[in-house]
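Written below as structure tokens is the structure these notes are about.
Every protein chain except one is present and positioned as in the full complex.
Lettered A, B and C in written order, each chain numbered from 1.
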Amino acid sequence: MLMTAKEYMESLRRLKLNLYLLGEKVENWVDNPIIRPSVNAVAMTYKLAHESQSEALATADSVLTGKKVNKFNALFQSTDDLVQKVKLQRLLGQRTACCFQRCVGMDGINAVYSTTYEIDQEHGTEYHHRFREWLNYVQENDLSISGAMTDVKGNRGVAPSEQADRDMFVHVVERRSDGITIRGAKAHQTGAANSHEMLIMPTLRMREADKDYAVSCAIPTDAEGVTLIYGRQSCDTRKLEEGDIDVGNYNFGGQEVLVILDDVFVPWDRVFMCGEIDFSIMLVERFAAYHRQSYGGCKAGIGDVLIGAASSMADYNGVRQAAHIRDKLGEMIHLAETIHACGLACSYEGWPTMAGNYQANTLLANVCKLNVTRFPYELCRLAEDIAGGLLVTTPSEKDFRHPVIGKYIEKYLRGIPEVPTEARYRMLTLIHAMSFGLVAPSYRTESMHGAGSPQAQKIMIERETDMEHKQELARSIAGIDERENVLA
Amino acid sequence: MLMTAKEYMESLRRLKLNLYLLGEKVENWVDNPIIRPSVNAVAMTYKLAHESQSEALATADSVLTGKKVNKFNALFQSTDDLVQKVKLQRLLGQRTACCFQRCVGMDGINAVYSTTYEIDQEHGTEYHHRFREWLNYVQENDLSISGAMTDVKGNRGVAPSEQADRDMFVHVVERRSDGITIRGAKAHQTGAANSHEMLIMPTLRMREADKDYAVSCAIPTDAEGVTLIYGRQSCDTRKLEEGDIDVGNYNFGGQEVLVILDDVFVPWDRVFMCGEIDFSIMLVERFAAYHRQSYGGCKAGIGDVLIGAASSMADYNGVRQAAHIRDKLGEMIHLAETIHACGLACSYEGWPTMAGNYQANTLLANVCKLNVTRFPYELCRLAEDIAGGLLVTTPSEKDFRHPVIGKYIEKYLRGIPEVPTEARYRMLTLIHAMSFGLVAPSYRTESMHGAGSPQAQKIMIERETDMEHKQELARSIAGIDERENVLA
Amino acid sequence: MLMTAKEYMESLRRLKLNLYLLGEKVENWVDNPIIRPSVNAVAMTYKLAHESQSEALATADSVLTGKKVNKFNALFQSTDDLVQKVKLQRLLGQRTACCFQRCVGMDGINAVYSTTYEIDQEHGTEYHHRFREWLNYVQENDLSISGAMTDVKGNRGVAPSEQADRDMFVHVVERRSDGITIRGAKAHQTGAANSHEMLIMPTLRMREADKDYAVSCAIPTDAEGVTLIYGRQSCDTRKLEEGDIDVGNYNFGGQEVLVILDDVFVPWDRVFMCGEIDFSIMLVERFAAYHRQSYGGCKAGIGDVLIGAASSMADYNGVRQAAHIRDKLGEMIHLAETIHACGLACSYEGWPTMAGNYQANTLLANVCKLNVTRFPYELCRLAEDIAGGLLVTTPSEKDFRHPVIGKYIEKYLRGIPEVPTEARYRMLTLIHAMSFGLVAPSYRTESMHGAGSPQAQKIMIERETDMEHKQELARSIAGIDERENVLA
Partner (left out) sequence: MLMTAKEYMESLRRLKLNLYLLGEKVENWVDNPIIRPSVNAVAMTYKLAHESQSEALATADSVLTGKKVNKFNALFQSTDDLVQKVKLQRLLGQRTACCFQRCVGMDGINAVYSTTYEIDQEHGTEYHHRFREWLNYVQENDLSISGAMTDVKGNRGVAPSEQADRDMFVHVVERRSDGITIRGAKAHQTGAANSHEMLIMPTLRMREADKDYAVSCAIPTDAEGVTLIYGRQSCDTRKLEEGDIDVGNYNFGGQEVLVILDDVFVPWDRVFMCGEIDFSIMLVERFAAYHRQSYGGCKAGIGDVLIGAASSMADYNGVRQAAHIRDKLGEMIHLAETIHACGLACSYEGWPTMAGNYQANTLLANVCKLNVTRFPYELCRLAEDIAGGLLVTTPSEKDFRHPVIGKYIEKYLRGIPEVPTEARYRMLTLIHAMSFGLVAPSYRTESMHGAGSPQAQKIMIERETDMEHKQELARSIAGIDERENVLA
């Protein structure tokens, strides 16, 4: 079953979330003006599955059942599948100009799928079977899944089991015959309040003493013991104001949630790892590779919107043909396409896991993400350069609509005569939203920290390289080892 | 007379501003929660003049009267005066973490002073005398002056007199026996609503047809015909919320105003240029050199706060000693000090004008500013890297104070056990305010566009270089021209 | 027929080149110590076709005959073929640490193949048939082809037909019944003296008046009227010295030749374009896209050697585990892999021409190359940082072998005791060769200017982007155009 965007929204209403926002419990999250744009962004992942031009990208045939399912719940069956993933993500970035939130689930599903297979091979467990059953349920109901990996971590210098407060990483507090109870909190949970289920995963390498922390399982977002606390984002309350201009991106937005798991019970058939510390890091790294690949799609797509906006502002200011403007726009395109090229390359160079689904190339996925921690910032800086200082000095929409002073703004904030002042004003607020405001976290901070901070990528890049081989090449050319005999 | 911060605030209350904010006329601007932080920031320029440690930097002896005046209303009498200026600006940046708004006036005063002198020499006018009279009044009353240069500009590709709407640049609409009437609008007027007077200046080179646009004069901010429209800035309405954390920088903030001049009358004794098109560009470039110098002070100081905040976050997260963190903090310091070094160098290398006050070195002031259009962005990026994703996912202060969920936040958002969660939360919101929020325009956009956009600096750098001399050096070394005879 | 490396060298001896080097005519180029390393580098392209591990990459089945041919003479039949091309190039870069020179021919062959097809479609000519005949001859004899595009250009601001000296671009000086006569010069002809044939191509867009300049044809490198003048490269005469250390890369090197065409006759069956000005730019751009793709292979491979060398030096100095060294090595890997990722992406995203062979994606190929104009320089800078100042202060090999002072060098230039001084010395000279010396042009200048200078890529990137679509995306999100209805 493929839900429509509308059906998806209705399905959200049926949840019983324990959700807080700005110090108040939210009863109707779908229609809450602060939350709604984020719901819309997820809804686009449902909508595209029904559009003829995007259907091929946005759906897949399930490996489990052969039925057509949403791409975000599918297993990657080939490198082409991986490529389609990043192309879909670019398309969604272009259509929403923000984070559409559903990738963490998709990437988590694929990572848990292959890891559980290998745990079972090693330990004789039955996690993989359980996971397939759960995934079948997810696909059949076209659910939105929130991948839940990042713990709150406390003191970053200390292992989970050595924290002063042992709850700083999600862990098993009780093992019962019918299931387990878990406690802790997951931070920065993208789209958690827009999801039906959370897929819990550990966040780092575990050692013997951390056994209780090596846990993966699925829980409904409205399970008993779950509290969702909505994260503030820049300019969030502009969504509560009248008008639709100052918010910049009226329709769409990201969502980050602090998820508290206060002794949540999970039945065994939803537990996919429980104590197998030797597989914790495999799960983390497989997820990370997928998710670092993902940014090669969405951040290029969001970049497209920013480039289009900057180019439009240059038009409206009458300077589109100035050499330095063209040079800066060219640079912006170059940076966005470099990101996408890395996203494509790590997809095409993917590899099959033992379980049969495909992983993105680990080295190149990390290279992709490391570029993403840099280039969107430069894209923002260039957009800000082109847009002009008005970006942070425009009056409010209320001033613009004001009977006395509105005419001044109409008159004086016009650029070239051919373009209405309002169009210029709207384009400015869009750029503002992307570089400072509501969706800036989607483009800047998420690019930095999503799927791991830059240092994590640096470490993986170093590790994934065959440095010994590179040294051999150098030694041979240098004549330290025997030189290659060209004529041999 | 040197006003105290308190006297300054009281003096503001006596103005009769025609000021609009968020679609409403503001009657009490000093106590308006959105405006007040910007008043506080200006007030710091008064306060430091009374503090024993900073008095030497923050005051000067007037050239006009010999009396002690606020540095912001003083003429620069030496290169040391220029150096003290940037050191004062760094100090103020450190104490406010934002734009303290009074530099445009200081820089404008000095530019108009020397330019009027030279106009009079050339044209036999009496502008310089008038200006000294006005400046004496300003110094005596310790007024805050808003330098008003940037016009709204309309179509950037077209000269003032060729705009479809001829009001896109401020111009003289009537010359009378007792004075002139001007019309137009000045955009991005930093601190205009916190100032007693505006010093109007033209914004670019004028040609014969632009004669009416070559106008400089002084007007009270509450003169008849003046309308001030307060610019929106990121997260501005957080200042209206309860609590003091989410706003990040509770005490201080910048201020940008769109100033409408709807047929404002200016008596002749306040007119400092009227039609002398040949001196318009001199005034613009002298102001620009001063103001590009200024950024070598304030942006280094604001950077100091950001560096301190990032370093604190690293402490609170338990990673302060990690090599990559130390490297990033070292890089941040390096960038901030490079900016300051350029600010110092262009000051020390200043030169005396014909009128006797000192100008910053034009080439180096432009070099300073061009670095400022780049490095604060990288400082923000690095701070964001160090701070972590929580920067854009923290719950609200209301959640933190909430009887039910507050304890979760208290528990789970703690870093190392030794530091209270609230301290970590406050440090995060400060970094957020500086990179995304309320004072981000002070640190990012103003660095980009204040005192002219990067392309303006590139052009000046090219022009101020003696390229012919450099080519001669190359030709001699290359042996195209005669080589230097070392033994001669 | 696939020649071995040895057979290739013998075949070179049979040529009758009119070749000058350092002011003297060269009779035995194959054994000339300055030239030989460049011959060896080309020979590697023959050698790999016979090695079991590389054969699949280094050969292809001819479209013309179905026979196995060297990849460098093959037409690309699929995107996979394009991918294999860049992987082969990376492998060759790793094995030679320099330019192996044969790519220009390969890229020229593919560009002329598809362009002649389309000329014939448009003009009813028979160029494509002729070209296939010639290509068949090339494949059958496994010849090495030098692609000859870059004219000497004279005044860059002026069209070919408007140059003061009309010979600044190669052009037809006579049309006869049996063929044409051409005159001019091609600059920077990579590997020309190691090639059997040159494939002449025009270098830019032609206008009506430039008709004589729109010429493509094939000529033997030893044709009557051809003079080859060998370009100097950094440290070239070190190859004439005793010893094998100071040269850094003893076995391999690049080759750049100034080719003079002084009224060279070309029979009609070797002429592939003659006056079709409307197709000149197509040929240029198709070649450029291929060749910009190529750099995504070779420069990554050369980078691998440099990374291995830098890493080895860190070992030898005892600092391999220092955090800042690891960070710099990680950055070097990241940059090299970003280049390769772009090379892969533009290959995978290739497209079939009307003639049936495949082109690399134009936008991404240009993105690839623009990164190549930047990253190898940073790789060199980082390698130089890691290597230490000894890079440019080592004594000579003669000093090292000297009976009196050799022992001092042996003693004092040792790093960690476990590594012989000579190994450290050799590794230093390799890095020197790559950053300053013999193969530095292969890694630096060629990265900058090969396949067109950075500005050429910037222009293509701007042109290949659908900016109107990006603006539409922005207008829709901003609400200037109708916003997307998520629920529709």
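Basically, contacts are C-beta pairs under 8 Å (C-beta built on N, C-alpha and C of every residue); 3 or more make two chains touch, one makes a residue touch a chain.
Only a predicted model underlies this, so the values are computations on that prediction, with no experimental measurement involved.
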- Task: Tell me which residue among C:Gly179, C:Gly388 or C:Pro420 touches the hidden chain in the full complex.
- Result: C:Gly388
- Note on the structure: Of B:Glu140, B:Asp222, B:Asp262 or B:Glu337, the residue touching the omitted chain is B:Glu337
- Among C:Asp81, C:Asp167 or C:Glu349, which residue is in contact with the omitted chain in the full complex? C:Asp167
- Task: Determine which one of C:Arg326, C:His340 or C:Lys458 touches the chain that has been left out.
- Result: C:Lys458
- Query: Given the full complex, what residues of chain A touch the hidden partner chain?
  - Reply: 323-324, 327
- Item | Residues of chain C (touch criterion as defined above) contacting the omitted chain | 20-24, 150, 152, 154-158, 164-165, 167-168, 185, 187-188, 227, 229-235, 237-238, 241, 246, 256-258, 260, 262, 317-319, 322, 324, 373-374, 377, 380-381, 384-385, 388-399, 401-402, 405, 408-409, 411-417, 432, 436-437, 440-441, 444-446, 448-450, 453-455, 458
- Interface residues of chain B (partner: the chain not displayed): 5-6, 9, 40, 43-44, 47, 83, 94-97, 244-245, 248-252, 304-309, 311-312, 315, 326-327, 329-331, 333-334, 337-338, 340-342, 344-346, 348-349, 363-364, 367-368, 370-371, 422-423, 426-427, 429-430, 458-459, 461-462, 465, 467, 469-475, 477-480, 483-484, 486-487
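We take it that only the chains that are shown with their structure count from here on.
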- Query: Whole-Å distance, chain A centre to chain B centre, using C-alpha means?
  - Reply: 38
- Message: So the centre of each chain is just the mean of its C-alpha atoms; given that, what is the distance between chain A and chain C in Å?
- Response: 39
- Note on the structure: Where chain C touches two or more other chains simultaneously, the residues are 327
